[in-house]
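Removed: one protein chain of the complex. Kept in place: all other protein chains.
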Amino acid sequence: MNTTAQVLEKNKERILEKWMQNQLSDASLRDDLMTSDELQRQSKEMLDGLLRAVSKGNHDNIYDTEFEQVTDTLRDISITRARQGFSPRETGTYVLSLKQALIEVLVEQRQDDTSTLYMEIMQLNTLLDNLSIVTFETFIKGREEVILRQTDEISEISTPVIRVWDGILALPIIGTLDSARTQIVMENLLQEIVNTGSNIAILDISGVPAVDSLVAQHLIKTVSATRLMGAECIISGIRAEIAQTIVHLGIDLSNIKTKASLASALQLAFSMTNLEVRRNDKNKGLNIMR
Amino acid sequence: MEIVREQDVVPFRNRVREFSTRIGMSLVNQTKLITAASELVRNMLKYASGGKVILEIISHNAKTGVRLTFKDEGPGIADIALAMRDGFSTGRSLGLGLPGAKRLVNEFDLKSNPGEGTTVTVIHWKHGR
């Protein structure tokens, strides 16, 4: 009697054909994202690997070395699909339709021996279920990578450092300040201080929805780091409710220069650098006198 | 890598820098890791007159990082909670070494038995989180 592996090997072409059929008949298949030629190539590679592993007598432990190639290919496929924007259903169907094809072929070949058929189907079931778990794990990992990259991009964009005057920088913070963001804010700010040789940095928090003790600590850290570099830091844009929470929480900001608005912070910065802003009577413009 | 003399510290730091550069860690995160490593190595030299450091690159859940294991056979730490407190020192220093190092890295683990030595393991991920 032939072993499962031999039966499958003999009918490889048929399995592949059936598998392709299953995949292509799926109405949700996105032929805009992948040509059927490429699909065929991918599927063949996958099936070859799988049959080779099964022929070594391993039916259940997909973490063994025999399956390394199969899981690698599978991971490859699902991660590419995740990046290309395939849906989980499409990616899952890929493995599950293989199971369908394998079982169909086995049923054809083992019509006379139901007990062996039963055992074989059981084994294949477990095997392919495990493989589909791998697929999903990898698929989700791929999506998570996309999310992580976007998070990085968002924090990158959301912390612009503006040079408002010669030697004065401003940094408007919009949104919640968590530790990861504080890190980026600090890095950008300090680097900009070095690049421009600025003495004063204004941190405007009008766009920060709430200040709790953690956020306050992040602010204090930023101010301390700025001071270590040899520049002064002013925090502006402190709204009434933020002032209230700060006092209620007992956060000590007395070591830090704080101003209600960016305008008054700028004024303070001017006086710290001995600059004076005057109204010019003739043309009503601003005139800066040293 | 064996650390027995004070002069070993600078080459050791360079090795840590090498490892963290290899995985593409940003400058700030490199600096944090090296500073923490420097604190821990100093402790090892000072209290246990040297020991061993294992440097490894690890990856876990799509994150890559550097793991450093500091192993010494010194007197050990009797009260770990106390040693981890800011400003506590038995050696007339600032007492920032252990707690400071912990704040600088992503993962920190300290095992010590009095008389048997101390093992400190730290992990810092590429993106610092």
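The letters A and B name the chains in turn, as written, and every chain counts its residues from 1.
Definition applied: a contact is a pair of C-beta atoms (placed from the backbone, for glycine too) under 8 Å apart; a residue touches a chain by one contact, two chains touch by 3 or more.
In this section, contacts and distances are computed from a predicted model.
Choosing from "ATPase", "Acyl carrier protein", "Multiple sugar transport system substrate-binding protein" or "RsbT antagonist protein RsbS", the protein name stored in UniProt for the chain missing from the display reads "RsbT antagonist protein RsbS". Under the touch definition stated at the start, the shown chains contacted by the missing one in the entire complex are A, B. Where chain B meets the omitted chain, the residues involved are 6-7, 9-10, 13, 27-28, 30-32, 34-35, 38-39, 42, 86, 93-94, 96-97, 99-101, 103-104. Listed for chain A, the residues touching the missing chain in the whole complex are 183, 186-187, 190-191, 193-194, 197-200, 221, 224-232, 255, 257, 272-273.
In this text, only the chains that are shown with their structure count from here on.
Taking each chain's centre as the mean of its C-alpha atoms, chain A lies 29 Å from chain B.
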